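Removed: one protein chain of the complex. Kept in place: all other protein chains.
Read from first to last, the chains carry the letters A, B and C; within each, the first residue is number 1.
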Amino acid sequence: MSKADGTATATPVPPRAGDPEITPEVVADHGLSEDEYARVCSVMGREPTFTELGVFSAMWSEHCGYKNSKRLLRLLPTRAPWVIQGPGENAGVIDVGDGYALAFKIESHNHPSAVEPYQGSATGVGGILRDIFTMGARPVAVLDSLRFGDLDSGRVRYLFDGVVKGVGDYGNCVGIPNIGGEVVFDRGYEGNPIVNAMCLGLMKREELITAAASGVGNPLMAVGARTGRDGIHGATFASEELSEDADESSRPQVQVGDPFTEKLLLEASLELIASGAISAIQDMGAAGITSSASEMAGRGGSGVEMEMTDVPVREDGMTPYEILLSESQERMLVVAEKGREGEVHRILEKWELEAAVIGRVTDDGMFRVLENGKVVADIPALPLTDGCPTYEREGVESAEIIGLRDMDLSEHLIPEGDLSKSLLLLLGSPNVASKQWIYHQYDTTVRTSTAVRPGGDAGVVRIRGTQRAVAATTDCNGRFVYLQPKTGAMAAVAEAARNLVCVGAMPTAITNNLNFGNPLKAHIYYQLREAVLGMRDACAAFETPVTGGNVSLFNETDGKAIYPTPVIGMVGVIDDVDRITPNAFRNEGDDIVLLGENTGEIGGSEYLYVTAALVAGEPPSVDLEGEKRLQQAMLSLTHEGLVTAAHDCSQGGLACTLAEMALGDGEEPFGVEAGIDDELRPVVSLFGEAQGRIVLSCNPASTGAVLASAERYAVPARKIGTVLGADRGFTLKVRDASVSASLAEMTEAYFQAIPKIMDVSPTAES
Amino acid sequence: MSQYRLEVRVKPRPGLLDPQGKAIHHSLNSLGWDGVADVRVGKAIYIDLEAESAESAIAAAEEMCRKLLANPVTEDFAVALEQEAAAS
Amino acid sequence: MSQYRLEVRVKPRPGLLDPQGKAIHHSLNSLGWDGVADVRVGKAIYIDLEAESAESAIAAAEEMCRKLLANPVTEDFAVALEQEAAAS
Partner (left out) sequence: MKVAVITFPGSNCDHDLYKAAQQVGGDASFVWHRERGLDGFDVVLLPGGFSYGDYLRPGAIARMSPIMDDVMSFAKAGGPVLGICNGFQVLCEAGLLPGALVRNDALKFRSHDVRLRVERVDTLFTSDYELGQILRVPIAHGDGNYEADEETLNALEDEGRVVFRYVDRNGEAVESANPNGSWHNIAGIVNESGNVLGMMPHPERAMEELLGSTDGVGVFTSMMNSLSTAPA
């Protein structure tokens, strides 16, 4: 009879020769509190062995066990008719029509990237690709969401350069196009870069496979790269703060990525799944074999037994503890159908990959590990995967942040010098400036399906053989979340949705990456809780459920936390690839129309950061209902075929948005003449980052129809200007003030900002 | 001051995966060199340098390794004056 | 048969482009090492090999270079038994 219902109990296991004794210090080193250790002992019915302690420590780390976030995550909406797979699997899956399903997920590699930017980011991409193809989907696009300190630091330039290279080299080699992402430079991320990678995969609905170990007696196989000593205890490590000496102590944790093996693994995995010779497959990601095997057992309601000496290793003398916790990359755990191991071997042999049977599925509910036939770990699987204690903590807003939010900013609203200078300053700020320096290092066109490359409001990949396409974007303004976590998180979701509707995609679902500081601190827990609540409300309003995500806490250096950064990765569907809207002007003579209204906030803006080095003030408010109508209006305008270009108004405000639409990719810029006549101060009109706004262009003959259509959705809309020839330059008037610049100076500021800083040998000076 | 030619070798740290070495190893084996048991790939960097003495040239190169040439997290390095044998 | 460790050095041919060397040269200069006159970047490939004798190990490695490890159009190579000095 199966004891997989949680009634399984551990048998006594003698200590393994050579393993350290378990002392309170050893327990503490494994990141378990006294209470948690007591819980381990009660689950086990005895004290754990050293190997068992290692297993618990990994599975009950924040990274795998979501101790501090699980209760909050339960608040998020996860259902919709089009959701096929919600949170809990390797990736979420939604129905995108015509029999196709889209798997997608985002994941962080913040800590590894802080230590070794190139390998850290590369292996981050590798991990997220595996999460997608283990669902049976073929990866079709990657996005990367990055945060660094200010680029005036040599160390930051080194990190930025290395991270971009790592993201690029890995995805380029495997052959998955990058279709977008974001990057923010702000001193709030100085010691703790954020590296989040998102992947999208397509499959036919019936190709979906999940990772639940089933079929008693089915063999468990380790596939792909050999297991080495790298990254042991990465999961625990990812759940701790970095300290001054982190560089030294964490060196052995570096994992080296091998995108070539990944490509073979990708092809082999999809072939294995199609063959039917396997019943489950999972990436050996964080916490390696431990988490993949125990999670498979947990989900399948079964048990597993594994022999460590059968695991192909890269180094001699590895202990079961090391093998179980190694985070060597490009490895998979596969449950083969009994009797079809030969077929599995044949497929792997074709792809020149190694595979070994390392155990089998059992029905006793235990996670059992043997070494030369002797049991070295015997743990009830269910409590291991699901029994991690979860906490609901006290959250209190920090007085310091309240102070910043309430700061009187009026003195900063009088521009120093003229407004035209401010425009060039903002266009030349790395946060607003063109990101070509990044994505020109990424293959964006491989697979010949990229309809909108990075540089658009959202990336778009068509579904070959149909008229459809999927779109994706990542967004989060951490300054807004810092100043006001709940609205900030709503703004992140709203901006993502706006980016999607601008290209013509219907927003359908999100994945998210909660990048926060140490949740044991009340003010950080407050940020986390409020941000989750904001995300919940926005996702509910837009009907974009959460199908998965990742939590990265403890992003602190020497006690200083990053801005709370809940990165939203949103996907959408386009039914007709012939109705994709670009974000740059296309035709001279087109009218320029603004949808939405400036609500007047300047708090948290790039303007304040650039001109006053300030992150303060009340960030923009979010009107979810108004946003929803704006999205509907925009989609309707696209369906009616009225729009020639559309761009979401975000960092740098209306002035920068118009400038970006005028400059495009630099190939064929246009002039602009526009004017706004709101009652706000000029700085706020031009550079305020109020939400809920989209700038679009249309043929003058359609302007009436555009305005009428917007009115049907009760969305404020008005013509604000005209697209001109490039020789006419850029002019934007606000009542009696105005900004004007030549396209040449704008081009220089916008396109050269990042290259000027980075192409001067990034490793020079530190 | 005299002119020195230094040879810097930068090598992946033991224990770290060396995908490049692995691929070459695999290829050599399939080309018939069965006796190949392991391959690791590093860089050989040749630096022509003006210095007071051989010692100070070597010391400078070591400093270059620490600052620029080697990644302290993933690589070890060794510096030597170029040997005649190696110069061929 | 015994086990040998060989060090193969593959180096861009004189006169041919070496973008990496050029970039490092530039960086070293801008880091203040004015005395650096030239930098060339090649590969150091370490091969553990079973062979009858040191000579045959070297001969095998040279054959590997001609067949695979070096590109005759752009690169020169040199093979040596690994020196203690280099192994550090």
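We take it that a residue touches a chain if its C-beta (ideal position, glycine included) is under 8 Å from a C-beta of that chain, and two chains touch if they have at least 3 such contacts.
Every value quoted in this text rests on a predicted model; they were computed, and no experiment measured them.
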Message: Going by the stated contact criterion, tell me the shown chains that border the hidden chain.
response: A, B, C
- request: Identify the residue among A:148, A:442 or A:480 that touches the chain left out of the display.
  value: A:442
Query: In the whole complex, what residues of chain A lie against the chain that is missing from view?
result: 165, 168-169, 172-175, 258-261, 263-264, 350-352, 436, 439-451, 453, 462, 577, 759
- prompt: Which chain C residues would touch the chain omitted from the figure, given the whole complex?
  reply: 15-17, 19-20, 23, 67-69, 71, 73-74
- request: Could you please point out the chain B residues that touch the chain left off the display?
  value: 19-20, 23-24, 27, 30-31, 41
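Just so it is clear, only the chains that are shown with their structure count from here on.
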- line: Chain-centre distance (mean CA atoms) for chain A and chain B, in whole Å, is 37
Task: Could you put a whole-Å number on the gap between the CA centroids of chain A and chain C?
output: 41
- line: Multi-partner residues in chain A (2 or more other chains touched) are 763
- prompt: For chain C, which residues are shared contacts with two or more other chains?
  reply: 27, 31
- request: Provide the residue numbers of chain B that touch chain C in the complex, in ascending order.
  value: 1, 3, 9-11, 21, 24, 27-28, 31, 33, 35-51, 60, 64, 67-69, 78, 80, 83, 85-88
Message: Quick check on the complex: what are the chain B residues that touch chain A?
response: 12, 15-19, 22-23, 26, 67-68, 71, 73-74
Statement: Touching chain B in the complex, chain A uses residues 115-116, 118-119, 225, 228-230, 247, 251-252, 254-258, 260-261, 314-315, 328-329, 352, 763, 766
